[in-house]
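And now, subunit A:
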Amino acid sequence: MARAHKYDVLVVGAGGAGLMAARYAAQNPGVSVAVISKLYPTRSHTGAAQGGVGAALGNVSEDHPEWHAFDTVKGGDYLADQDVAEKFSHEVIDAVYELEHMGLPFSRTPEGRIAQRKFGGHTREFGKSAVERACYAADRTGHMILQTLYQQSIKDQVTFFNEFYVLDVILEDGSARGVVAYELATGELHVFHAKATIIATGGNGRMFKVTSNAHALTGDLMSVLYRRGIPMEDPEFYQFHPTGLYKIGVLLTEGARGEGGILRNADGERFMERYAPTIKDLAPRDMVSRAMYLEIQEGRGVGPDKDYILLDLTHIDAAIIEERLPDITEFARIYLGVDPIKEPVPVQPTAHYAMGGIPTTINTEVIRDGNNTIVPGLYAAGEVACASLHGANRLGTNSLGDLIVFGRRAGIEAAKYAASVDYEPMPDGVTERTRSELDRIRAASGSERASHVRKALQDTMMDNASVFRTSETLQNQVEILAQLRERYAQVSVEDTGTQFNTELMETVELGFLLDNAEQLVHGALNRQESRGAHSREDFTERDDDQWLKHTLVYKEDDGSVRIDYKPVTLGKYEPKPRVY
Partner candidate 1 sequence: MDATTPTRIPTGAPVHTPDMIPITMKIKRFDPEKDARPYWAEYRLDVRPTDRVLDVLNTIKWEMDGTITYRRSCAHGVCGSDAMLINGVNRLACKILVQDLGDTISVEPIRGLEVQKDLFVDMEPFFDAYKAVLPFFINDDAEPPRERLQSPEDREVFDATTKCILCAACTTSCPVFWTNGRYLGPAAIVNAHRFIFDSRDQGNAARMEVMNQSNGLWRCRTAYNCTEACPRDIPITQAIEEVKRELLWRQA
Partner candidate 2 sequence: MYRGREGQWAFVLHRLTGVGLALYLLLHVIDISLVMFGPEGPFNAFLAFYHQWPFRVGLILIMAAVVYHAFNGIRIILMDFTDWGVKYQGALWYGAMGLTAIVGIPVLIKVVPEILGIA
């Protein structure tokens, strides 16, 4: 039998968003809170974030939340919901001060204030020139956020269930009742009964071959809810970060360009001058990644295979590099044997961030359709969610902002909700679905290995659905995905034990990844325009008349995919061509 637990508020995921949510939920006396995570909290990928968190503090030069909101909307190619962007750009200022009050060790200005630097797409006076908006702690901002939040959760005595994999969300009569989780240590299933459940499980970058994302980022809960009939919003907008280390994808923060780093092609040319004359190397990521691909396509890539670009930091003072970018300097030295102080670093675009995800309202309530129908008791925040802040392309530093702003909102909203309702009854047999899937995999005798299917998925997604897409490559990928699903059904595991069966979990995660890829590819195939990170070679223009709307991808009961759309919330900022 499954072990049973009961908490008023349940947080799934212990990254920045999850910990922030838990903290705020726990501040309500009488509301019990638990956090479930498949990793120890401090192993969450928020810790990998480097560059900074954007907030218009104006510590280095004049700045205003309105400018930030504008940059967010424009960076998102006008697909961002403008009410969300406005609220966000104001609230993130408070949230950053709050982090500081929790002890976060930001780097400092000479006056002792939080240090800020330039970042891609952040500008003064609605696009005039780059502005210092990214609040940073060297190139370990995410690490500091994650550690600080975890430290506070120790102070607050939050209850954690670590190395528990949430494999199902219990939805009954349209409302959420809790989750089913697999305990890695014992192989047991646990049922968590809750009044409110917050999903904060991060991204899904592992569906691509070259990615900055951790092995653990397999889009689990995006898939779980998708299978449960909740649509995914805007999954075709997947961000490729321009500067991943060549071949391995480890990220070199945009902060490197914020500090003056320059991208060069094989001719040594600063090619971004041609693509974005005003802010050059600090253009939004989608533009830079595309420019890099184009340079490579046109034969100006570097190296024996002419397939990478150089990030040049050699003109920057060595002391500044060591002080402000110590970690990425080390990454280049260790993994490529290149010393950024002396030589330019080989980079290539790397799969980085899902703009889309579980659709939510501005208050992080999960919605189930284009009419914004709320799923009572279900909340989502962080990279896994799509409150439509990032639109078609996220600006650098806006994800960490997203975590703290919407993580906080989720905690507050969920606790408020939990305090106002009683536990709804837990239906019978809630573990059946999970148990039978696990049993099926354990008992399978097929000849396929999960790793081979996953590799095929990652390679083909990279080829067919990454920076540039065409109807042909996407159609092709739809078929490949169907074949991969068949192969997935043949996957068997060698480890049939109950304790610490990581092979079993990797296999389950592969199933989740396949769903994530399906959402992305279908969303992309249907969207016949180019916008933000979604770039169609057969539809190269943005088409606001037809496509200024959010995609919703549904999984039907028969396994087929249905696409629907919902309108974008517009506001002050009229959609305009995006030039920098």
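How these were chosen: all candidates are chains of the complex that A comes from, given by their letters.
Structure notes:
Operating definition for what follows: a residue touches a chain if its C-beta (ideal position, glycine included) is under 8 Å from a C-beta of that chain, and two chains touch if they have at least 3 such contacts; residues count from 1.
This one's a predicted model, so the numbers in the text were calculated from it and none came from an experiment.
When you check 1 or 2 against subunit A in this complex, the one that touches it is 1. Residue ranges on subunit A touching candidate 1, taken from their complex, read 39-40, 42-45, 47-48, 57, 97, 100-103, 105-114, 137-138, 140, 143-144, 147-148, 151-152, 154-155, 185, 214-216, 246-248, 250, 259-260, 262, 264, 266-270, 273, 302-304, 308, 310, 312, 314-317, 327, 331, 334-338, 343-346, 449-452, 493-495, 497-503.
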